[in-house]
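Shown here: the complex without one of its protein chains, the others still in place.
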């Protein structure tokens, strides 16, 4: 199968859906001629024109609000938020308006909107351009949250998101834009709420999102050398969350680590671990461990930044400790 | 001991600290003559003048930003955010600016700021005036988060918050403003990061925040009638979180329920449950249960709203299920 | 008063709609005072000429966005008493199945995209609705209602900038009733409100909001021009609310005098003024007008009765409408 970058995959998804449905449009900063700073949208304005690839002023709350109103009245906006860190600026429009409109109207108004943004540190972009803030939106009822872990997912999830009649937030890993993966030429969609078992294993389950899926896979390779067979699962969407697949795995392996690039405390690892503990309690041989990003603002200095996020070695080490029963005795 | 309302307790804390330190001031909408819609601040402008009890236009991002800058340069603002639901509007100033300034400046700039706001549903205020959004800020490193559960806590935590050199967010339960509790005449402070064991018990631990502490206490009374002795713990601050006290209790009781009025999914109950599972795994006879608000926007209709939040009966019922071992077999 | 229409039917409909609003509000206030309505609500009484003068210049497919003080807009855009009272009482037959309530009442069947409990929260939505019209090549115009207090929200400037850059068919209608909550407009608005719009290159007008014909005449012209792509426009409508900020705001002499209220009610009431004109111009006799008033009163009472006896939504609805495609979000 041909291989394309995550950036190309997103671009293709958008182009295909824009061809398919003329109500779909893109709105955001420098999305047209510039094709965004990450160049993800290059070429789209040439095909679809500035009426459907809409450059805005630097006014995130404003264009997010415009997208909400546009979605409520018959179009299907894809909002481009240049950095995930700017999500703070649009929280009101996203969480008070977009997320609640369908419910507050008793089901009469819809907000079919996609918010495309990113996450991920270790790019030397410092505290305001490196955050992974998906936990904030996952907490708000009415929003679906997708976290593609490769070009394949990026395309399939984006297409599903655009066809969804609800507001969907997609977090792309900004360090992965140039990573290639096999992506079919033929059209495909990836359903929401279906986790993907990336690697099968019987000893321990590694549940990882977005950027951390690669980390988990590398950890699994390291562990395989020690004879530990790790199962790696990518939930793909955290809202809805495919509890069944996760539980099935954990009931089989009896051990799990949840790995995510958001800050660990009060983030998504706690939720997933709590659900596993609750619903697979009887099957667990050790507590579900969590590995999030450190609870510190992301430091600029490379010497500090690199230690703030989970690494394959770190995951492997924790997995070994779980296997050895060490954590049980510590607790 | 005299009894005063939570509203009076907050008012006293502010007055005392403003007398003590002339750098302390209040800023927000209708805080002066009106004393806020909840009348919490009545009388303060008469004592301290409009220079220190500052009415603003309806511009939450703006006055939050002004408070951050004021705090960085030598004053100690107490920001009044009329409803916790408006926190979405100030997330950038709170989380990108206030929370990160000390860290990003390598420890050279401080932001000694208190954000006073509220939480709590069942007031028939519908989806945009009923949210309990403390999980959002608890996730962001650099913010401390206090959740007073009575007039006593409201006063003591507020005074501590004002003297803290870091940004602190305090969530008051808006339905509790008229609730009375014994509050000493003499000055006292309540340290952050020290949980309060409200009721001792040996069978099960009920960990509850803010509005839910009363719910847990009532559940404990119900359970006592069945001969189940519940221990009720109020963490008081969720950042920092007094893990030790919680763990000590859970290691003793072997069972726990975490009760909170924020939405359950990706909220604070997951974090607390995950930590307990991890660190008291060996001692647990059943999975740690969580009871948050339903994952739905808060409905207006009383017929619907009342079922969205945990109740004493609901807590008691879950406690009984845990005691009977039912949850283990289910899992 | 300007003489802008020669059509008797139009005049009478305008009068009728103003009286319907006033009557609706009198009944809503009564429901509150007799403790039959859950929560609080904000009365539109005194401002009727604004909503009616504007909405009578709109066609059915034109859109409006509304505010916390939204009953007037809702009636003026064509809503029925029955569904409105049901909504205010949280009943299943309400426009939003009781899920929205007064502060979120929407009536998409008549192009009302909804009230909003976030001050200024609908400015993006209105602008986005105008964006839809432009993108899909429809000639619909959108009117964004908001108060003087909302002019303090930065969102307004963000969306006005884009509306101006893109010539969107939106009319920003600022209902300047002299107060935001308990604060006079001059204390929260520096400079000139119309000049703020003009600085973005937007044509702005100040108009007497108590003169329904003046409001209607100007709006007709601007709507016409907006349909041709000459928008956006900005209106500042000078008006007054008769009641407190909300129904519970009874003792308000500390922020505005009884004399001032009396003056507006006695000398500038939009209904009395228009009625006098209708009679003096021979459009209707006093008897005809009394008959109309009586009929409206009867309608309203019947609707209130109906709503009081209507049923609440079934509790199973609580987790419906969180998403469009998941029947029960928590199932």
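Labels for the chains are A, B and C, by order of writing; each one numbers its residues from 1.
In the analysis below, a residue touches a chain if its C-beta (ideal position, glycine included) is under 8 Å from a C-beta of that chain, and two chains touch if they have at least 3 such contacts.
Note that the structure is a prediction, hence the values are computed from the model and not measured.
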Inset, instruction - Considering the entire complex, write down the shown chains that touch the omitted one. - result: A, B, C
Inset, instruction - Sort through B:110, B:254 or B:311 and give me the one touching the missing partner chain. - result: B:110
Legend entry - Residue touching the undisplayed chain, where the options are B:34, B:64 or B:220: B:64
Inset, instruction - Decide which residue listed in C:18, C:133 or C:202 touches the omitted chain of the complex. - result: C:202
Inset, instruction - Write down which of C:187, C:261 or C:299 is the residue touching the left-out chain. - result: C:187
Inset, instruction - Could you list which residues of chain B touch the chain missing from the display? - result: 23, 25, 51-52, 56-57, 59, 61-75, 77, 92-93, 96-97, 101-110, 141-142, 144, 164-166, 240
Inset, instruction - With the missing chain put back, which residues of chain C would touch it? List them for me. - result: 152-158, 160-161, 164-165, 187-192, 195-196, 198-202
Legend entry - chain A residues that touch the omitted chain in the full complex: 29-30, 33-34, 37, 55-59, 61-62, 85-86, 89, 123-129, 294-297, 299-304, 307-308
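We take it that only the chains that are shown with their structure count from here on.
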Legend entry - Chain located farthest away, centre of chain C as origin (C-alpha): A
Inset, instruction - Calculate how many whole Å lie between the centre of chain A and the centre of chain C, each centre taken as the average of the chain's C-alpha atoms. - result: 40
Legend entry - Junction residues of chain A - those touching two or more other chains: 92, 96, 103-104, 141-142
Inset, instruction - Quick one: which residues in chain C touch 2 or more of the other chains? - result: 96-100, 104, 116, 118, 121, 154, 322, 329
